[in-house]
Structure formats: C-alpha cells, structure tokens
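For this depiction, one protein chain was excluded, whereas all remaining protein chains were kept in their positions.
Let's look at subunit A:
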Amino acid sequence: MKALRKKVYMVAGYNTISMGTGRKEFHPKKPRPDLEHYIKEAGQETLKMIGGAQNVDEGVIGNFMASRFNKQANLPAFLPMIDEGLKHKPAISVEGACASGGLALASGIKSVLAETADVVLVVGFEVQNTMKAMYGADVLAGAGWMKTRKDGHAYFFPGVFSNRAGAYYEKFGREKTREAMAKWYCNAIENARLCETAQEFHNKNKDLESMANMPVNPKKFVDHLNYSDCSKVSDGASAIAIVSEEGLKKVGIDPKDAVEVLGIGQAAADITQEPENMTSLTTMKAAAAKALEMAGVAVDQIGTVEVHDCFSIAGIMGAEAIGFAEEGKGVDFVLEGHTSREGKVPFNTTGGLIGWGHPTGATGVHQAVTVWEQLTGNAGEAQIEMKEDRPYGMSVNMGGDDKSLVVIVYKRGE
C-alpha cells in the first residue's frame, strides 16, 4: 500500500511513571502499584482528554507477558475496568514481545482504516518487577525462540545483543563502538532527567561517562555489555487515542494538537532463524523503509526519532537501519552528536528504553506518546525545537532480536 486510504491521527497521549530501580519511590521489597493501577491510570488520563469513555468505539491492550509476570491473561477484559462507559465495547489484546505496544498501535490504526471505529483507545502496559532479574530473564527470553534458550545466556537477551555487540566490535572496532555506546547512555540519562515520569529522572550521577565505561564483567553478566548498555526493568503503562478525522471532531480536539500517521511499516522475520547479519537489524531496516515510503518522506526530513534501544548497541544499529548512517557508521553518527538533543535528529528525547524505561508491552505506545508530545509542543522540560526542514517524527518498536517490527512516521496535524 503506497499511502493510507484515509487520515489517521493520534491524540491525548499519557505515560505513567516508569517504575523500577532508579526511582526514589521504588523499593524491591515493598508493595507497589499493580497492573490494574497502571492500566487504569493511563487509560483514564487519556479518556479525560478525549471527552470520556462514551467517545471510544473500541480498545486495544498491548502487553507482552502478563501471563507470566502477573499470572494474568484475558487482557481485553481489562478495558472496561478503566471506565464503566467502556462496558461491552469491543476490546482486543495483542502480543509481539517488546513490540506489543507498536502492534497495539497498528491494530488501532487498522480499525480506523477499516472504518469499524473512529476512536480507538490504545493502552500498553507491563508490570515486571514482580520477580528478580534472573527470573525475569526467563520470562523475557520468550521473545526469542524457546529452543535456543538452553544454550543461551542466563540473561538471555543481554546475551543475544552482547553477541551482536561483539560482532560489531570485531567488524568496526571495539574502542570507538564502546565510546559511542557510552555516549548513547549519557544522552539517554540526560534526556531522562528532563522527564519526570522517566525511571532515570532521579539520576544525579555527575560522572555518567565513568559509569558507562566500567569494565564489563562476563562472570556475573555478559561478555560485551555493561548494565549501562541495557534498558531498565520497568512497571508502567502508556495510553493514546487513535482517531479518524471524524473521530477528531467527535473528541473535540484541534488537529494541531494531534499527530497524523503518515506511514506505518510492519515486518516480521522468522523467529527460528539466526540473524542473517549480526551487525545489521535487517528487519528494522525493511520496516523503516516501508514506513518512509508510505509516508513519502525522506530520512533526512525526520526531525526526531524514538528508537528501540533495548541495548545501546541496538540504538546505534537502529540509526543505521533507519538510514541515517551506513552500516558501521552509526557510531560516528552518535559520536558526532547528531542523536543528542541539540543534534540534527534528537533520538529518544525523554531517555528511551535505557533512560525513560522499558515496561515492555507499553514501550511502543510510550514511543508514540513521546513523538506526539514533541510534535505538538507538549513535551514540557524535555521539549526539543522542531526544525522546519525536518518536521516529521518516527517511532521504531522492535520485538525480540529484530523479529517483530513496527515503524511509524508522524507529522503534526493541520
């Protein structure tokens, strides 16, 4: 499909706090808000901005592993818990590992395109601090092919991306790559400090570089990554409304306070296969190309990106996959400051998965909310200046090791 057959907008985004280590209020042994709390908070706040539940035609819930983190399934039935007015409205839940949120957006977009709904409430959530990290790793390993779990690392996904980082070091040089990864971390934390819902909002460390440059510890963790190269273990939810032009009128929101979806690129790759190229996210590349093509937008017109930096190396390889740099040159792109908030394409302006947090099932929605905030001037302290020649935003949400991808291109509504 060259272009969307009708206009689709996103409005009224909301993020809860990303809760977990780093937040002052987080204590692993004390009781914390549950998944009901997060779904309600995010859903209700979005409903408030769109004139209440009566304006909603259907709902989508994005989540990865509530079935194991919280022993909870049948998630569509959580939609009416948000508001009585949602009772008996259609609801669906979607799962695609860490791309669950992005797929929830895709599902909402499709409902609008199919004209079964003018207003879709999309909520993504994950509550994963219910278990210690080494057990959480078992659960998150479900994003990979289970038959490779036995031979995988104790910390399965850090192991997977550590291998990718190792391959990247070997091909393009370790020292510079480590420098770029450290820079990626510093950018993430500096951005997170500007966003009060970010998990690293309270981070006061004056010497982030030393933190990022700590020697790796393969005995206790993985061969090529530090903790600072990894996204956080997070509890949180994000919500946004996906609406048609009619829907926009129905909820009474000015198009200028909405973002329009110009293009969406979805791609899946065979989970049972090893990556065809260890130093390139080829599925992400395909999805980004599709999204850009559908939007009719060139990569150098993109003014801000929310990229899936589950690991710093994935962020760098993401910049390459989108097309900002050739393979192996993503490190230079980052080191030259292009992805920093003053750079030509600020990436992950509220910290991304490393700084803001990674409540897995919520992440794709969180990315959309952040792009919506930036393009409509709702980003508060974290607001970047959108340049005229780069008016578009992009979100890149990835499930597993480059297996399930959702890329969306946005512009501010007119």
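Everything below uses one rule, namely that contacts are C-beta pairs under 8 Å (C-beta built on N, C-alpha and C of every residue); 3 or more make two chains touch, one makes a residue touch a chain; residues count from 1.
As a working rule, contacts and distances are computed from a predicted model.
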Undepicted complex member, UniProt protein name, chosen from "Acyl carrier protein", "3-hydroxyacyl-CoA dehydrogenase family protein", "SigE family RNA polymerase sigma factor" or "Spore gernimation protein GerPD": "3-hydroxyacyl-CoA dehydrogenase family protein"
Residue of A:A106, A:A137 or A:V331 in touch with the missing chain, whole complex considered: A:A137
Residue among A:R149, A:K176 or A:R390 that touches the chain left out of view: A:R149
For subunit A, the residues touching the chain missing from this view: 132, 134-135, 137-138, 141, 146, 149-150, 153-155, 218-221
